[in-house]
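Right, one structure below, let's go through it.
The complex appears here without one of its protein chains, the remainder shown in place.
Showing chain A:
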Amino acid sequence: MSAQGTAAPPRPEPPRPAAAARPRRRGPSSTQLVYLALGIILVVGAVLLAMRGGNLFSTGNLVDMLTRSSLLGFVAIGQTLVILCRSLDLSVGYVVALSSLVAATTMAGDPARIPLGIAAALAVAALVGLANGLVVTKLRVNAFIATLGTGLIIRGYLDTRYQGPAGEVPAAFQVFGYSRIGFVPVSTAVMLGVAVAGILLLRRTRLGYHMFAVGGDPEVARLSGIRTDRTMIIAHVLCSVAAGLAGLLLASRFGTGSALVYDSGYDLESIAAVVLGGTYLMGGSGGIAGTVAGVLILAVLDTVFNVLAIDPFFRDVLRGVIIIAAVALYARSQFAKRASRVRFPKAGPGDRAAGRAPTRAEQEQEVRQ
């Protein structure tokens, strides 16, 4: 008993009685499921393209997929953090537009002002996030309304102040948007770097642990000594900064700042990607690895449908179906735990080994039914 520590490497030892009494009934995690789905979609897409004589994995198509995913990727990574905290951010689209404008107008075509432009754009984004976080925590306004409100305020500013594109991004900064290493665009590499940083944040820092706690049960978190408001505010700031990064990428691609990108639907699409990636909309469970897969799935679909030149309507239908199906599947895999308790499968006595008390999960399921 004493040396059961998991710190020790696994020992191939004769039966530990506990092991039999404690069957690890872990099905695939939602992250594994979403990567499996990504694989299937890639294969199906590749086959469809091959039938038309195309190649999904040609450099052009790969670059297209990855470029698509980097922009949404930044936004969705940030969105994951707030959703994990049982909040959400509907202002991200406006933050993308605002930060692209701030960056472009600050840089004003001068390569020397690139760092200043980046700093200004991210600082403005962080301020919006701070405002969101403060309104959500201190004024106790529901995040849906709070971020919708800040988004509308930004929109009003953008609409009156910027009728068209503004500012100019120096060529040196456009490297961020257009250059690539092999078939990997720099922007995608940066996005993946941010994703890794985010995963590290969630899995290896107290802040990350506390985000799961705040999203899982704010009261439990508070009673455990976690500064819940602070955690939530930081999540909102990081979310907005991530959207600010997307704005920078946009500015470098367009060569200028654009107010109208807020209409591109990043807010809801990022939430869709997060949920597709297996994060609970109610917070407390999930992660960035899944979100990246969610983003990639959406990007692959876009590329495949583009190449096949199919009516965009079908693309949107399929996206909707996939998102709903994914969430339904996650809900089912929750339910699947119940199956392990089956004692009387059809008729007569079945497997009797499951003589154990109902788990909390099972009880919750019963409540839900």
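In this section, a residue touches a chain if its C-beta (ideal position, glycine included) is under 8 Å from a C-beta of that chain, and two chains touch if they have at least 3 such contacts; residues count from 1.
Methods note: contacts and distances are computed from a predicted model.
Asks: Name the absent chain by its UniProt protein name; which of "Protein-disulfide isomerase", "Monosaccharide ABC transporter ATP-binding protein (CUT2 family)", "RNA polymerase sigma-70 factor, sigma-E family" or "histidine kinase" is it?
Replies: For the chain not displayed, UniProt's protein name is "Monosaccharide ABC transporter ATP-binding protein (CUT2 family)".
Asks: Just to verify: which one of A:Ala172, A:Val220 or A:Val317 makes contact with the chain not shown?
Replies: Touches the omitted chain: A:Val220.
Asks: Using the definition of touch stated at the top, determine which of A:Ser264, A:Ser285 or A:Asn306 touches the missing chain.
Replies: Going through A:Ser264, A:Ser285 or A:Asn306 one by one, A:Ser285 is the residue touching the chain not shown.
Asks: Please identify, in ascending order, the residues of chain A that touch the omitted chain?
Replies: Residues of chain A in touch with the missing chain: 1-7, 17-18, 20-22, 24-25, 200, 203-206, 208-210, 212-213, 216-217, 219-221, 223-226, 280, 284-285, 337-338, 341-345, 347-349, 352-353, 355-361, 363-364, 366-367, 369.
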